[in-house]
Structure formats: structure tokens, C-alpha cells
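See structure below.
One chain of protein is taken out of this complex; the other chains stay put.
Entry: subunit A
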Amino acid sequence: MKNLHSEILFNRPVNDRYWKMAVDVTALEESVRPGQFFHIQCSDDWRNLLRRPFSVYKFDRRTRILEFLYLIKGSGTQALMKKRPGEMLDMIGPLGKPFSLPAGDASILLAARGVGVATLHALAQAVPAEGRRAIAIVSAQKRDDLLAVDDLRQSGAQVYAVTDEDGTSTMDQVGKLAEMLIEDYGISAVYTCGSKRLAKLMQNLATIHNLYAEIAMEAHMACGLGDCYACACPIRKEKGIEAVRICSEGPVFPLRQAVLS
């Protein structure tokens, strides 16, 4: 992990709410793994004093180009949007525990809602090299927000998109779809990010079908390193429920440990 000042290669809108940014991370020797994140200084403005965490969306080992997919949410991401190619981005990373895959070469299921797809895309991108396939359920409010679908397909994932707009994203429908995919593709592991309801659904399915399952969690962060306990959230451990740091002990956790109510 390093505090990098990385050159911005591009920063452009994907639609009216989402942007993509690429940075050059040749200064980083270590590997960048799916599920990890970077803690980014969005501006020098005192409105945005704290860094913001963003997941690795895409990482090219060869060119060492790192991409983020981000939702324009508040003042921090609004400032990020204004950064131009050639400017330097102050970021700390890679941080956090990455996703892990169970042994074997069975396909994996990704279940993402909203910008959660940004985190899971990196995993979809990485699995073909392991000789396995990613099947993705991508859920969003509107058809327009199904942004990563093309990128996921390009990374070799089989994508099933559902939206509130089309009335295809109820938990009932997604549950049936997931059951079908688990059977049809002989899924051995599921990964989820972006929605508690979706995570709960996957938690149940994983238990029923005895699947390996992980979740990428979110919390407001200050240090991002594990020192301040700002990000601690309840996680079910052997001893009972404990407050665990999302930034350093996560953001990826076994799905059965997630406290979702």
C-alpha cells in the first residue's frame, strides 16, 4: 500500500449519474486485487476534507492502468468529476482484503445492485484467467443505470440485467433467477455488493445450496487504514457479534458473517 499521486488518463461520464476514471499506477509494485479499494482525496476543498473509498473497477496488470466507476453522489464525487486528464490524483491503496475463490473451476455468481457492480466487475474481469466463468445478476433502478453490463460481457461474464423500471427486480424474481442459474451453471460461489435485501437473499440461497459466499461491505471511513475505528460495523464472529473494521478487516467478508437486518 502506498500514498500515490497518479496521473489521470481519462475521466468521463458513462451516463448522467455515473462516471469512469482511469489512472496510471505504474508507481505501484504490488498487485491490485478484486474487492480492494483506494482511498481518494477528491479535492483540496475543506468541504471534502476526508478521503472517499472507491473500489477497483478494472485493473490491467500489463499496462498498470486502474479504473474506477463512480456514482455522482455528493460534494466529493462532484469534485472528482471536475478532474481533468493529466492532473494528479492523490490516493492511498490498494487497501482492504480482496475477494477469494473456493478451489476448483466451477462458475461463480455475482449479484450486484446499483454501484455495487463497480466492486464486482473487477472479480468478473479476473476469473477467466483462473479458468472459470462469472455469471452476473445486475440490478438497477432504471435501464439507464445498467452501466457495467457491456464491460461485464466484454470480460466474458454472462449477464442477467434486471430493473425496477421493467418490474424484473423484485426479490421474488431475482431469487427464482438465481436458483435457476445456480442449477444450470453448477455455481460453487456467490459474491454480492450494493444492497442489503439482495445480500439477504443470497445469504439464504448460499445456505440452502451450500455455496461459498462473500459480501463487499460499505461504511463511512476516516483513515481507511485500520487505525481509527470509524468504519467498524457489526459482523457475526465465533464469539458473537463484534464491531469489525470494514477498511482493514474487510471490505470483503464471508456472507454468512454479515448482519443484514
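Everything that follows uses one rule, which is that a residue touches a chain if its C-beta (ideal position, glycine included) is under 8 Å from a C-beta of that chain, and two chains touch if they have at least 3 such contacts; residues count from 1.
Quick note on the criterion: contacts and distances are computed from a predicted model.
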Choices "Dihydroorotate dehydrogenase", "ABC transporter permease", "Glycolate oxidase iron-sulfur subunit" or "ABC transport system ATP-binding protein" - which one is the UniProt name of the chain not shown: "Dihydroorotate dehydrogenase"
Residue in contact with the excluded chain [from A:L71, A:A106, A:L177 or A:L225]: A:L225
Missing-partner contacts on subunit A, residue numbers: 1-3, 41, 46-51, 92, 219-233, 242-243, 248
